[in-house]
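With one protein chain held back, the other chains of the complex are shown just where they sit.
Coming up: chain A.
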Amino acid sequence: MSASLFQPPGELSPAEALHLSQQAPSVLKSNPASIRSAPLLALFSAKDTPDLWTKYENLLLSCLRTGDEPSARQCLERIANRFGADNERVMALIGLVKEAECQNDRALDEVLKEYNKILTNNNTNIPIAKRRIALLRSIGRTSDAVSSLNTLLDFSPTDSEAWSELSDIYLGQGMYAQAIFALEEVLVLAPNAWNMHARLGEVLYMAATTTQAAESPAQKYLAEALKRFCRSIELCDDYLRGYYGLKLVTSHILKTPPKPSKQSDEDRFSLPDDAKLKALDEMATTKLAEIIRRNSAGEGGWKGYSKSEIEAARKLLDQDNNRVR
């Protein structure tokens, strides 16, 4: 997949990020240093398009990631020139660059204090609030991060980014029930996000395998995980993570068949019967094999999978083969 400056850079592999940030000098040179919005001058300078600013922002992030701070500074200056340094989003970017330039913990504390000061002036500055939470998390003050996330979500409960961050933190702490709750909130906001369905399936599966097996919550988690993976595949054909998870869950259930639960609660999802499980397992296996085959053959339209995911799927299938033999 060729990386482009118009895509959000969160998903890029290190090599792609490096490639992008190496383009920084040429991008910076090919665009004028400042965009004028004055009349007449606007006629002769470059067009002020939203694309350009997306490009600068993504370039800034890639440069920070690869340690090219001078270029990042330049991007930041141009953005700040255009939108003013008191724009909320620009403030967050400025903070981000400052964080990246910090050499030690003391400097990070300074940045944190600045964030606090901004937030006391304006407590609804959401980009800065998010930066502060991310900073708190990265310097290890997880409980502070969680409590500030919760206050943020208290007055802005429709923020899917914050909910998914919260679920990630909870998952890191091993608090599965809370992580699942937060992910469900994300799904309520984005009901057709197949990656979130698969992610929730993964969390449910983790919760099921770490709690005592054959207990009724574990079984409930397994059943829901299975269904989440199915849903993510239904929403997105050839979704590798979905098939991978489906394969994991079905083989787990087939290996250790859970006892039939005593109380039959019709509310809860029940596991499908063995024949269906086997069919699902088989389906996932063939599909994974197909994805791996086509990807390694380099067929058009099948190259978008990340290498590590393909590798993991291959390992899973190998394990499966060994067990059968």
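Keep this in mind: contacts are C-beta pairs under 8 Å (C-beta built on N, C-alpha and C of every residue); 3 or more make two chains touch, one makes a residue touch a chain; residues count from 1.
Just so we're on the same page, contacts and distances are computed from a predicted model.
For the chain that does not appear here, its UniProt entry gives the protein name "ER membrane protein complex subunit 3", which is one of "Trafficking protein particle complex subunit 11 isoform X1", "ER membrane protein complex subunit 3", "D-2-hydroxyglutarate dehydrogenase, mitochondrial" or "DNA-directed RNA polymerase III subunit RPC3".
Although one chain is not drawn, the whole complex shows that of A:A85, A:L254 or A:A279 it is A:A279 that touches it.
Touching the missing chain, out of A:L187, A:A207, A:L222 or A:L248, is residue A:L187.
Screening A:D51, A:E234, A:D274 or A:E299 against the full complex identifies A:E234 as the residue touching the chain left out. Remark: the residues of chain A touching the chain excluded from display are 37, 39-40, 42-43, 48, 122-124, 154-158, 181, 184, 187-189, 191, 197, 224, 226-228, 230-231, 233-234, 267-269, 272, 276, 279-280, 283.
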